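Notes follow the structure.
Removed: one protein chain of the complex. Kept in place: all other protein chains.
As written, the chains take the letters A, B and C, and residue 1 is the first residue of each chain.
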Amino acid sequence: MLSRLIPVRETILGAAILALLLLIASRFSGFVAPANLLNVFNDTAPLIILALGQMVVILTRCIDLSVAANLALTGMAVAMLNVAMPGLPIPVIIAVAIGLGAVMGAINGLLVWKLMIPPIVVTLGTMAVFRGIIFLISDGKWVNAHEMSDAFTGFPRAVILGLPVLSWVALLTVAIFGIMMSRTALGRSIFAVGGNPDAAVYTGIDVGRVKFLAFVLSGALAGLTGYLWVARYAVAYVDIAGGFELEVVAACVIGGISIAGGIGSVGGAVLGALFLGVIKNALPVINISPFWQLAISGSAILIAVAFNARSGKTKGRIILKSAEASE
Amino acid sequence: MTDGSTPPRFIPDRLRTRKTRILHSWEILLLAVAIAIFVINSLASPYFLNAWNLSDATFNFTEKAMIAFAMALLIISGEIDLSVAAIIALASTAMGFAAQYGAGTPELVAIGLVVGLLCGVFNAIFVTILGLPSIVVTIGTMSLFRGISYIVLGDEAFRGYPASFAWFGQGYLFWVFTVELALFAVIAVIYGVLLHKTNFGRAIYAIGNNPTAALFSGIRVQRVKFILFLLTGLMSGVAAICLTSRLGSTRPSIAQGMELEVVTMVVLGGVSILGGSGSIPGVVIAAFVMGLVTFGLGLLNVPGIVMSIFIGLLLIGVIALPRLWTMAAAKRGRT
Amino acid sequence: MTEPLTPVVSMDAITKIFPGVKALDAVHLKLYAGQVTALVGENGAGKSTTVKVLTGIYRPDEGTVRIDGTPVTFTDPNAASDNGITAIHQETVLFDELSVAENIFIGHAPRTRFGLIDRHAMYEAAARLLRSIGANFDPRTRLRHLGIANKHLVAIARALSVDARVVIMDEPTAALSHKEIEELYELIENLKSQGKAILFISHKFDEIFRIADRYTVFRDGAFIDEGLIDDIDRDGLVKLMVGRAVDHIFPTREMTATEDVLQVVGYAHPTEFADIGFTLKRGEILGFYGLVGAGRSEFMQSLFGITKPSKGVCKIKGKIRVIRSPADAISNGIVYVPEDRGKQGAVIGLPIFQNITLPSLGRTSRSGFLRMVEEFALAREYAERLDLRAASLDQDVGQLSGGNQQKVVIAKWLATQPQVIILDEPTKGIDIGSKAAVHEFMAELAAQGLSVIMVSSEIPEVIGMSDRVIIMRDGRIVAEVAGDEMQPDVLVRHAAGIGEMSQLEDA
Partner (left out) sequence: QDDVRIALVVKALGIGFFEAAAKGAEEAAEELGNVEIIYTGPTDTTAEGQIEVINALIAQNVDAIAISANDTDALVPALKKAMNRGITVISWDSGVAAEGRQLHLNPSSNALIGNMIIKLAADHLPDGGDVAVLSATTTSTNQNIWIEEMTKVMGEYPGINVVTTVYGDDLADKSYREATGLMQSYPDLDAIIAPTSVGIVAAAQAVVDAGKVGEVNVTGLGLPSEMAGAIESGASQSFAIWNPIDLGYSATMLAYQLAANDVVAEPGADIPMGRMGTLTLDENTEGAMADPFVYDASNIEEFKSIF
């Protein structure tokens, strides 16, 4: 049962990232300096957090296209809150961000659960609505660095044990999701609902409710990232993270999370996000024109999905005894 | 099993007449919405009821709708293509490139169509031959196609299209009727006939409802899907010609984000995103609804982002309201 | 054995209605502690529906379920298992991507102090359970690496993982081999001695007479009779089940033609089957028998062009034909009525007439354009020939009952005017009346010169209908029998691969 001990897909993706790093190092050795790798990780942290939320949603056979809009709306809301009440402590800001994000996720979830509207339609709609609301509440205006309090912008970049808080948040999220997916009833139900929804009903799992919870989780993480994003780049406006939802889905796909549901892992999602993060950070450094970036990440997605499909193709059951023996 | 002694049981062809079927259809609901928006618009703005303005308003949807017709067929068959806007970018870039070398209008049109077609084939190969999920493949090709445009163009732009090329996006056939509107109408009819009146259209519905059973019924499922991706690419090529002609220039960011508007239009037109049902008249009306909403709000100088709230709510609302209605009715019936 | 006073579980006048079908019509059922009650009935009699009502998956429209005499309502499957009812369902309701242990314990896994799943305890418990039913694989294995029989064992282990008073088994032996079945019997004896009430559903009579204490018979969703096994014999039970003597079911027919229609030589597939060769004559009904999973469906589907064989030749009327797709097969006059009606047969969502004309659109259309009038005419012709019961031809097939859906699928294929029709489990899941009708119709088709290949796991059907029977095991043809050789014990012996007469004879 070697295949059980070594998760093949994750290993290969990890190897691909290593190969990529070596390739970059051959042109620019500074890139693989530990300090820079930490930078790359820090820069990829938002993508990692969002990819984990998206992973949960995709595992239940849904998709959440509204994450980036949710992020932007939460980011704007907390930025405006900070401007209005500069004294508000950061834990409160974070709680508000997570709560607001979760509420938006819950709206998606309820529409999927109670009205049984296909997730792609729901989140396509709420994506537009959330973005529009940002414009309405902000009147289209930016919230700039000097308007935000130092505590607000300082939190994600504060360094603890050599790592910025942003990175720590990503690590913590990975740890929590790692435990949740493997060690809690909810985590296992998420796999069950995506793997075989009919059977899930037989085992007493409320499929709609699990999907709802998946959207709430994804929304909460989007909200959290909204605060981190706005604080880190010290600016909030309507279009922040525009189109980021597709990058998040791409990270999941590259990480081997099956769009058909039920198959995937926390490690995969993280590696998928890191893969994109490394490419994104490396291009400017190794002097490849940034105009190449889009085409390169597009090709990476295609190669990854083709590869995952090949390796994931379940060997059909084998009837012939002789064939089984030679397997 | 008929033993001859008893005559066979009679089964009527249809239970409901054509009229009742049409009256209960999604298209009628949507048409009512369209008329309501039209009335609201003419009340809200004094500039709305003007032939030239209405003619200009059609540009808000004609190019998107051309793609939406092909996309409708694709979605009914259970697939999706998110790379259409990127195909526009690539096709437009190719046309611009050719124009630099003095290609004339016929050549440019041919290039636009061929590049669209090739992109469609590229998607089709991944989906039908390698058997990968189309949503993922086209998210990938969406980056790839537009990425190639960026590689070719960088921060440059192609301009200097021949004067006669402007006919597609800026020309008028007679009075206020634009070339694009005419193209839209012709394409709508072609796709309407293809979907509703041919064996091919029937196959699309069968595949969308149950691809396995369709395969077991002798339908060449992969071939049909291949053709549908190809058609969607082709229509993106047509839209690229119109848009490029209308803008008179090409930049890699052309048509950014249009794929989601196209999908929105298709879904608003009553096509099930899960495949298997939908109609071309529905998409036509949805195109007008979206065009009217954006134009009407534009006349009131409402920013585009706020318009998208309306579109988003419309999208969820038109699906949610009938369901809420039946749920409420069921509840009332039970108690 | 003394008669206990109150049943542990009883169903009183339970009715369950599906759109168009009354699956259960005021049925009664009583289960007693320490006893095995066999629920028997033809396909579609409502047995699985009963199971689903008892386990809280369906809510009955009328009637009451009582536990120890107290009325209960199950709002969801958890409520039923909280009340001590557990079941092995007919379909495997398991999760390929989870481990064996997780499949067994999903929903009620042991927890650590922090509320997390205690994996160590879970694997321990799973290993113990698996050992107790004689399954020897690692509970950490991913389920998708297991074969169908082992999956079934996991399902059994799952049912036993809750501390239940009532254990329901819906055709638990259908996919098990001889040895595993013996172990299952031991297990049942064991459960009985622990005082559990057991509901046992099976089509195999020898099993019923071997392990059941009581019987309950349903027919077409209605309660027929109940009693002690000791008070009834096999023929009596069959009569209760079917409502008439079995011998009358199959039409008598004569095979005269000798012309070869289809010749298959050396068909093989890398993993599914090998060395398949036979000849089919005009007007013949050729039966294919085997245990579930013997590879019959796979072979038929490759003959129909769904999967590609790695080698082999197919000759139709003496000419070699290459069949790469179902479309090729249809144009060569071979059609296939699949086993999985919902997935592979009917296109739910399309109206009846469009289902029927789907493979014949070439005939009802002109240069690719549809002609509705001709479509309706063709659909009507075959719908009436098959005595289809439907409100109208533009009704969605999804609204039809199973049997009528099957008729639509058969009509669809007959409308193509084929030379060879392959019927894969043609009577699976259709009611007793339609079943006889399908048999009669098959005979009629054969008499008209159509060649029929019938894949069936029902021995009476195979023997009753076929002129010849080919028996498959593990992807290969192991025997071909005809005439007087077509005896139940012969078929079972070849299918199971056992040399001597087994207790598994008969059905």
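Some points to look at:
Methods note: a residue touches a chain if its C-beta (ideal position, glycine included) is under 8 Å from a C-beta of that chain, and two chains touch if they have at least 3 such contacts.
Treat the numbers as computed from the prediction; the structure is a model and nothing was measured.
The undisplayed chain touches these shown chains across the complete complex, A, B. Checked against the full complex, the one of A:Ile98, A:Ala220, A:Ala234 or A:Leu302 touching the unshown chain is A:Ala234.
In the complete complex, the residue from A:Asn39, A:Ser182 or A:Ser299 that touches the missing chain is A:Asn39. For subunit A, the residues touching the absent chain in the complete assembly are 28, 30-31, 36, 39, 43, 135, 138-142, 144-146, 157, 229, 233-235, 237-242, 280-281, 284-285, 287, 290-291.
For subunit B, the residues touching the chain absent from view are 45, 47-48, 50, 52-53, 56-57, 59-60, 150, 154-155, 157, 159, 166, 169-170, 246-249, 251-256, 294-295, 298-299, 301, 303-305.
Here, only the chains that are shown with their structure count from here on.
Once the centre of each chain is set as its mean CA position, subunit A and subunit B turn out to be 30 Å apart. Shown for subunit C are the residues in touch with two or more other chains, of which there are none. Across the interface of their complex, subunit A is touched by residues 55-57, 76-78, 81, 89, 91-98, 102, 106-107, 109, 115-117, 119, 138, 140-142, 144-145, 147-148, 269-274, 293-295, 298, 474-476 of subunit C. Residue ranges on subunit A touching subunit B, taken from their complex, read 63, 111, 115-118, 120-122, 124-129, 131-136, 140, 238, 243, 246, 249-250, 253, 259-260, 289, 291-299, 301-302, 305-306, 309.
In the complex of the two chains, the subunit A residues touching subunit C come out as 1, 3-4, 179, 182-185, 188-189, 191-192, 195-196, 198-206, 262-263, 314-324.
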